[in-house]
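Right, one structure below, let's go through it.
Every protein chain except one is present and positioned as in the full complex.
To keep things simple, chains are lettered A and B as they appear, and every chain counts its residues starting from 1.
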Amino acid sequence: MRSTVALKAAMAISGLIMVLYLILHMYGNLRAFWGKSAFDDYASHLRTFGEPTLPYRGLLYIVEVVLAVAVLVHIYSAIVLTRRDHAALGKVDGKRYQTTQNKRGVQRSYASFTLRWGGVVIVLFVIYHLLHLSADNVIHPGGASDSPYVRLVNGFQIWWVMLSYLIAMIAIGFHLRHGLWSAFATLGINNSVKRRRRLNQAAIVVSLVITIGFLLPPLSIFFGWIS
Amino acid sequence: MTEYYTEGTPIQDEKAPATTIEKQWDERRFHTNLINPSNRRKLSVIIVGTGLAGGSAAATLGEAGYHVKSFCYQDSPRRAHSIAAQGGINAAKNYRNDGDSVERLFYDTVKGGDYRSRESNTYRLAQISVEIIDQCVAQGVPFAREYGGLLDNRSFGGVQVSRTFYARGQTGQQLLIGAYQALERQVAAGTVEMHTRHEMLDLIVIDGRARGIVVRDMVTGEIETHFADAVVLASGGYGNVFFLSTNAMGCNVTASWRAHRKGALFANPCYTQIHPTCIPVSGDYQSKLTLMSESLRNDGRIWVPKKAGDERNPRDIPEAERDYYLERIYPAFGNLVPRDVASRAAKKVCDDGFGVGPGGRGVFLDFTEAMERLGRPAVEAKYGNLFDMYKQITDEDPYEVPMRIYPATHYTMGGLWVDYDLQSTIQGMYVIGEANFSDHGANRLGASALMQGLADGYFVLPNTISDYLAQGPFDKIDENHPAAKAAADGVRERIDKLLSINGTRTVDSFHKELGHIIWEYCGMERNQEGLTEAIEKIRKLKAEFWTDVKVTGENEELNQTLERAGRVADFFELGELMCIDALHRTESCGCHFRSESKTEDGEALRKDDDFSYVAAWEYGADGSGPVLHKELLKFENIEMKQRSYK
């Protein structure tokens, strides 16, 4: 069970769960265009969803637990696999090939090249992001607030907050562009040339939608379309 | 010419049962001694070579429960030279309902071999051919199929029935991978011990029985001895004696030659096959030649300019100034004359100065007419991959300029002499595949070598060897046995000698020169004068080799120069024997044209009254010259006829 393929499958499934979360999250964020109350109500709605069957924040707890597991599985597998992969290269003096030509291979994409460091960037971002917009609003550029909407608006008026999110979202875009395609192959559904093209297209579309979808509210705030 | 050899007593195969030819194989199997499965574990067999013959034999004997030790010089058994075979494999399945049968395959093989093969062996080969295809399909060999899901066949090498099974242009690869996988399955099961990158350098014979081999671990240089109750050689052909051939770089005669020196007779060494459609040599750095399928001759027309040394672009040479020499000399068969005729004619026009391309060693194979007749798409569909390969190698586009082709050595019919059981004249040493001489006579039909290799390995040897092994297990021996010690010491001495010469010439330069001599004088056309000259030249060159070769490095490492030096040293001895064999056979037969033996209109003349025998040579201890033992060939089932293509 500890084969590379099994770990990869775990990685793909956890990744896909995270992608699902991201899509929902993105939808929530896009409600910022409906205005403060729509956005904040949505946030509180999420917390009271299913009451009284579920306790306060019940849904969120479930989501958080699932997410936390997914993140842990994803990171654990990423570390184990990355270690294996590095060991498999048989490097001498820290280099695999001595030549300085064709370092990037023949056809590999930037997205595939940056998968791992991109992942690390994402982790750092999520920590920063939670401290910023969730948790206790520990970091509060532009001023703290109980209203998530206000936090958003306060934060994204500042150029470096905007820039940090921009970079992070692009990193996510790249990670997903390759990650999604890879997940499909890992799960065994890339089984013809035609399929390969389709799955690649799907990966590009989803990652573009997610990147742009996430970036719309902050950019709108930054450029003052939302205030 | 008898100063080169002496004649010994005739020999004869004693194993084929005296019954009608159809029943011989059943009879033989019925009378072999069987071995209880639980006793097989105690019996061991060494198999040298992992090609179609050795690989299939090791897999089958392992499966049967014997303890098998398998050896090859490559880094994996999957790379044996069989992998390069392109065209296909024959079998008398008659799936086409076109009149094929075991009888017809038998007949075609004997006739194709120009009546110089043994009827009993050839008949059995045709019988077994049918089972081979079944076996390979069961292993997952992906033969070409038709839309109905059944196997496809084609006609090959000018025969009238479609009995050739194929797997695109890589039949050899697919068959070998099948055998290799079966072999690896036995390795996993623990019945086969695999030794890759190990080269056999001598045979250990004790009390007249083959009991082991001396090998060199090609990575560490260690000289090891391995022992078993029987030894099987499946080490392939010796076409590389020509230096340039379609064989793989490592193909060699060493295993066979060392066994020959230890007492195994070497049969018909001068029988080698030259293939007419190879890509010509482009320069003297050339390391090997590439074969292109013979099927090209179905639609291509062969010609040379009528003016010697005509350097014009072939497209600019008008029809009237072209010599379609095959069509001219052989109006009935034209470009489809058999391999040997086409090869010889090509060499002749080049020798006469009409050749084209670098060094004037090539003739045109022109598809202009075919493209006009069939249209370019049809030609592309039929030959596209071959054209691509040609372009890849020569950088010339055959759709635009005619291809250039030239003959090259391709297969060796000669090899160690074996009886019906495939046992050599050394007890307990069996020889299978291209390494033996048995089934193809003086010429081999296309697509029959793969068939023979697999017949020997899967079906014949596993049945016949048990008859011998039933006498075992023989006394245990180890590396301290005097015979083993002597053999290993001999190998070490030879290596030390090669390393200590430290002369001025490289191994390859000697090999090239030797190959050139054999090609010129002992190739497709020979005569007494040339052959005697060749023998002198080889002897001189050999002496020079042993005083002036430069072998760098040491034994205790991967030393490819040393490996080659050992092989070339054996090629010298073989080359001399080839010339002696060719010299003594003053007839034209199979792919060999003896210029003193021809009909009035200059065609090959076989002399059945004088030469209807297998020439099996015994090694003459240094200086004394080889001893000829004749095995007379009797044709009771097929009537002998002279070939004619006019």
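Here is the rule we use: a contact is a pair of C-beta atoms (placed from the backbone, for glycine too) under 8 Å apart; a residue touches a chain by one contact, two chains touch by 3 or more.
As a convention for this text, contacts and distances are computed from a predicted model.
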| item | value |
| --- | --- |
| Choices "Spermidine/putrescine import ATP-binding protein PotA", "Succinate dehydrogenase subunit B", "ABC transporter permease" or "Cell division topological specificity factor" - which one is the UniProt name of the chain not shown | "Succinate dehydrogenase subunit B" |
| From A:Y56, A:Y97, A:W117 or A:W225, residue that would touch the chain that is not displayed | A:Y97 |
| Residue of B:H67, B:H81, B:R116 or B:R258 touching the missing chain in the full complex | B:H81 |
| Residue touching the undisplayed chain, where the options are B:N39, B:T290 or B:T532 | B:T290 |
| Touch list for chain B against the chain that is not drawn | 56, 59-60, 63, 74-79, 81, 83-84, 93, 95, 131, 133-140, 142-151, 167-168, 170, 172-174, 177, 180-182, 184-185, 187-188, 194, 196, 219, 248-250, 282-283, 285-288, 290-291, 392-395, 458-459, 462, 504, 506, 508-509, 550, 552-553, 557-558, 560-561 |
| Residues in chain A touching the chain absent from view | 1, 3-9, 81, 84-92, 96-103, 105-108, 112, 115, 178, 181-182, 184-193, 195-196 |
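The rule is short, and it goes like this: only the chains that are shown with their structure count from here on.
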| item | value |
| --- | --- |
| Chain centre separation (chain A, chain B; CA means) in Å | 63 |
